[in-house]
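Provided herewith is a single structure, encoded as C-alpha cells, for subsequent inquiry.
Omission of a single protein chain aside, the complex is shown with its protein chains in their original locations.
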Amino acid sequence: MKSLQALAQNGGGDNLILQTTIRLTVPFIQLFGLYVIVHGHYSPGGGFQGGVLLGAAFILIALGYDLPTSKRYFPVRTNAILANSGALIFAGIATLCALLGGYFLDYSILTRLLPIDPIEWRSLGIFLVEVGVGLGVMCIMLSLYWDMASGGQMEEGL
Amino acid sequence: MESMLGVVVAKYNYWLYVVLMMIGFYAMIGKRNLVKKLLGMNIFQTAIILFFVSMGAKRGGGIPILDKEAALAGAVKVAEVVNPLPHVLMLTAIVVSVSVTGVALAVLQRIYKEYGTLEEDEILDKIGRS
Partner (left out) sequence: MKTLALLATILTGAILLYGTADFAPWGDPESPPNRHLSTYYIEQAVKETHVPNLVTALLGDYRGYDTMFELVVIYCAGMGVIAVLRRSDS
C-alpha cells in the first residue's frame, strides 16, 4: 500500500486514458444507478443496488484521480448530511404513518395526506423508502472507501 | 450404492454448500492471520447465502417479477414463480456482510498501525499474553 501511495504522490498514478475513460463513463454509471432505484418496482433493482452503483461512481473518481478530487465533487460535509438524511427519510416516513393513526410502516394510512388510492400509496411509500435507502447506502459506501483507502487521513488515497 | 447416488444427485447443492462452508470455517479457526480469518468469514457467509437462495428454487420456476395484469386477475400459478422470501432475507444478509467486512477491515487497519503486524501470535506476544 505504501508503494502505491508513493507512486500516486510522484504523479505516476496519473493516466490520461484512465482519467478520460472515467470522466466519460461516470455520468452513465450514475444514470444507471438512478434507473435501478426508480425502476425497482418493475425490474430487478431497488435502493441497495442503486445506492451501491451511485457510490461506485464516486469511488471510481477517487480511484482514477485522487481522493481530494472526489472530495471536491462530493464534500465530506455533504456526505455526512446525506447519509443521515437517508436514514431519517426511512424512519421519518415510518413514524409519520404511526403519527397519522395507522401502524408503524403502514403506508396506506398516508392517504390522509394526499387522497389517492391506499394501494397506490403502498406502492409510492415503497418508492419513497427506497430513495432513502439509496441515499444512505451511497454515502456510507463512499465514506467506507475514503477511510479505508487513506487510513483515515482523508488526504492521499490509493 | 444406487440409493446413495440418488441421494447425492438430488441434494448435490447442499453438499456443495457444506464443503464451501467448511472451507470458510477452517479458515476462521485454523489460520493465524487475521485477514485470512476475515476472508474465511466471507466465504462462510457466501455459503449461507447460496444455501438460502437454493431453498427457494423451484424446478421450472420463473423469476419473482409477475405480470401485473395477470396477477391482479389472480391468474398466477404458485409453482411457476420461485419463492421470493429467501431472496429478500439474503438481500439483508448481503448488506450485513458488507457492513461487517467494512468494520472488520477498519479495525484490522488500526491493529496494523498499532502493532505493525496482523499475525495473531505476534500480536499476542506484543500484548504480553502468549
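Observations
Letters are used for the chains, namely A and B, taken in the order the chains are written, and counting of residues starts over at 1 for each.
We adopt the following convention: a residue touches a chain if its C-beta (ideal position, glycine included) is under 8 Å from a C-beta of that chain, and two chains touch if they have at least 3 such contacts.
Since the model is a prediction, treat every value here as computed from it, not as a measurement.
Interface with the hidden chain, as seen from chain B, comprises residues 7, 10-15, 18-19, 21-22, 25-26, 29-30, 54-61, 64-68, 71-72, 74, 76, 78-79, 81, 83-88, 91-92, 95-96, 98-100, 102-103, 106-107, 109-110. Residues of chain A that touch the chain left out of view are 40-46, 76-77, 83, 86-87, 90-91, 94, 104-105, 107, 119-120, 122-123, 125-127, 129-130, 132-133, 136-137, 139-140, 143-144, 147-148, 151-155.
Quick note on the criterion: only the chains that are shown with their structure count from here on.
Inter-chain centre distance (chain A to chain B, centres taken as mean C-alpha positions): 24 Å. Residues 63, 65, 91, 94-95, 102, 105-106, 109, 113 of chain B are the ones that touch chain A when the two sit in their complex.
The touching residues of chain A, when paired with chain B in their complex, are 42-44, 46, 48, 137, 144, 147-148, 151-152.
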